[in-house]
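Only a single protein chain was left out; the remaining protein chains are all shown in position.
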Amino acid sequence: MRLARGIEAALPPVLALLATAVLFAAFLGLSGTDPRAAYGLIWLGAFGTAFSWQNTLLRAAPLLLTGLCTALPAQLGLVIIGGEGAFVLGALAAAAVGLKLAATGMAPVGIDGAMALAAMAAGGVVIALSGALRHWRGVNETISSLLLAYIAIAVMNQLVEGVLRDPASLNKPSTRALPDALMLGAIPTGSLPISVHVGLLFGLIACLLAYGLIFHTTFGFATRMVGGNLRAARMAGLPVGRLILIVTALGGAAAGLAGMVEVAAVQGAASADIAAGYGFTGILVAFLARQNPLAIIPVAVLLGGIDASGGLLEQRLDLPDATIQVLRGLLFLSLLTVEALQGRLRLAELLRWRRAPAVAQAVNATVSGP
Amino acid sequence: MNAGAALGWWGVPLAVFAGAIRVSTPFLFVSLGEVITEKSGRINLGLEGTLVMGAMAGYAIAYLTLSPWLGVLAAGLAGLALGLLHGGICALPRVNDTAVGIALMLFGTGLAFYLGKPFIAPKAPGLPAIDLGFWSASPQVRAALQINVLFFIGLACAPLLGWGLRHTGIGLTLRMVGESADAARAMGRSPVRVRLLATGFGGCMAGIGGCFLSLGYPGSWNEGLSSGQGITAVALVIFARWRPMACLGASLLFGGAGALGPALQSVGVSGFYHLFNAAPYILTLAILILASRPDRMLGGAPGELSITK
Partner (left out) sequence: MPAFPSLTRRHLLGGAALAASQGAIGSARAAGKFTVGFIYVGTRNDYGYNQAHAEGAAAVRKMPGVVVVEQERVPETVAVGNAMQGMVQLDGASLLFPTSYGYYDPFVLKAAKADPAVTFLHCGGLWKAGQPLNAHSYFGYIDEAVYLSGVVAAHSSKTRKFGFVAAKPIPQVLRNINAFTLGAQSVQPSITTQVIFTGDWFLPVREAEATNSLADQGCDVITCHVDSPKVVIETAEKRGLFTTGYHTNQMVLAPKGYLTGAEWDWPSLYPRLVRSAMAKQPIPNMLRGGFHSGFVRSSPYNPIVPAAARKQADAIRARFLAGNVAIFKGPIQDNKGSTVIAAGTVLDEHDVTLEQMNYLVAGVAGSVS
């Protein structure tokens, strides 16, 4: 039974990957590039060497968290695309709080904890605002979250060039640098020649927690009920408004935490470089994972790998840097198409065990609910 | 060289007026197209990608053929293709149109950047402007009234579409499909086909709006050309309550808001320029909040539209 469920859920992404591989090969072939060479390089750049793995995991780390920013509200049937805003505000809050507390002589672990909390609060507030506007004012959350992201980036720039600016950051306006003691370290990997910061662990843990919350608690059940049928949820007496606030805040908190990791493990200070698009890529991650927090993990690694291989395609095959973007777009479109065709062509039926249809239908209903 | 006297503070309203016209055209085309799409009961968030694709295709073809109008045609066709792709995928069962839109946003920009690489450096012939300021002695006024032809086309489209929606059979069918697919089916109309065509039309308009950026103003192709005009225009449709004439007003308002930041700096108001530059986004959000109501559906909203349900 579990296996049938697994196959059922994994089928569309796998078919979509295959379809993408074919389409992308055709695209490359048409533009005069040998697809085999390109696939060889993508493999090499993404997973071919220890260094490639490190590269891939470093890029996947923020995506685990920003993916949750879209995937969690999706359980309620909301489409949030403003994770970038939560990310930059999280980064900003983390830097501000970290620098403030560093002056007090507090223990570094405590400061890092406070930074993470501040980042999660900042990210949570901005996404919860979209959720609240949706619930209490009827403002479309997709558009409001995107507008809030643009506004958040402007606020970040204004602060980083204004009150939070380190006067010594001459030509790259930034906050002061965090003391080294506050910087997050690498995950111990023993003899493996891979060095990835602990932000990756934060992401993995967050995905697991989110999965548990959504699929194994009453709260999660209520959340999915709101997403499945709002009217029924209301009639059942569920506190819809409160659920929306909490779940959107959790999604925003995840993206905010990713911003904290970017400051405390990568950049060392907040500057305009914080807004590098991880929040936007998170949308793609969430949809490819079919909004399932657990599936975000492999999807983030896959997308991180694709990103990591972009440089090689550019250097060795002279392909434009946007090649990776085309590949991502194709992947997204294929997945949506395959998911839809699955119902019509009954591809799943072929693989479905005879006694499992009821379960499969239930799964289908959950996965494609919103 | 024809520089006249400084305008001082009078430069601000002039810049906002001129900016409204210069900057509004992409907003106008994208939002007018999206009105038609949304009236059929479907939302296409992918117009940002379509806009960028139109900008690239228009510029490339104008450069290769030396004809800006063939460029506009190419931009429209590229937009049409992306719109039909959106409509086609959404015609499949159980597809979320918002998700397809986000996917097309990615795909459209990616494809445009990929194919557009060779056209960043060369210079394509631009679209002509009509000189309406011949009467004025002030070079600033004359420059402000050098108005691009595409703006007038957009200007003409707004009332035309408004009238067409209200008074033609096609308009009626479109609105019926948008209000209730079941009712339309009962009347023998195919919602799938109507929506496909409506999304195609929206894509075509967005493509043309995009080529205004590359062939009109600022008038060159590169990867940073659009700063979210396509997606902002989709937001604008909601705030225009699905009325083409209101889209015109909203687009002009947006263009003006975009010109405000630089204009204020040019007369010495220079603090908080990041926030002034974010004015269009703040304005949209504020108006969306004011215009929306929790308890009833937005006036003018098509009944089948997923985002207002």
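So that you can tell them apart, the chains are marked A and B in the order they are listed, and the count of residues begins at 1 in each.
To be clear about the criterion, contacts are C-beta pairs under 8 Å (C-beta built on N, C-alpha and C of every residue); 3 or more make two chains touch, one makes a residue touch a chain.
Note that the structure is predicted; figures quoted are calculated from it, not measured.
Peer 1: What shown chains come into contact with the chain that's not displayed?
Peer 2: A, B
Peer 1: Which of these, A:A10, A:A37, A:V109 or A:A181, touches the one chain of the complex that we don't see?
Peer 2: A:A37
Peer 1: Extract the touching residues of chain A with respect to the undisplayed chain.
Peer 2: Interface residues of chain A facing the absent chain: 36-37, 40-41, 43-45, 47-55, 58-59, 157, 161-162, 170-173, 177, 186, 192-195, 262, 266-268, 271-273, 276-277, 307-308, 311-312, 314-317, 321.
Peer 1: Pick out the residues on chain B that sit against the missing chain.
Peer 2: Here the touching residues of chain B are 1-8, 11, 14-15, 18-19, 22-23, 120-121, 123, 139-140, 143-144, 213, 217-220, 222-225, 227, 229, 258-259, 261-263, 265-268, 270-271, 273-274, 277.
Assume only the chains that are shown with their structure count from here on.
Peer 1: If you average the CA atoms of chain A and of chain B, how many Å lie between those two points?
Peer 2: Centres of chain A and chain B (C-alpha means) sit 29 Å apart.
Peer 1: How about chain B: which of its residues touch chain A in the complex?
Peer 2: Checking each residue of chain B against chain A gives 45, 49, 85, 89, 92-96, 98-100, 102-104, 106-114, 117, 223, 228, 231-232, 234-235, 238, 272, 274-275, 277-278, 281-282, 284-285, 288-289, 292-295, 298, 307-308.
Peer 1: Along chain A, where are the residues that touch chain B in the complex?
Peer 2: 79, 81, 133, 135-140, 142-144, 146-148, 150-151, 153-155, 157-158, 161, 283-284, 287, 320-330, 332-333, 336-337, 339-341, 343-344, 368, 370
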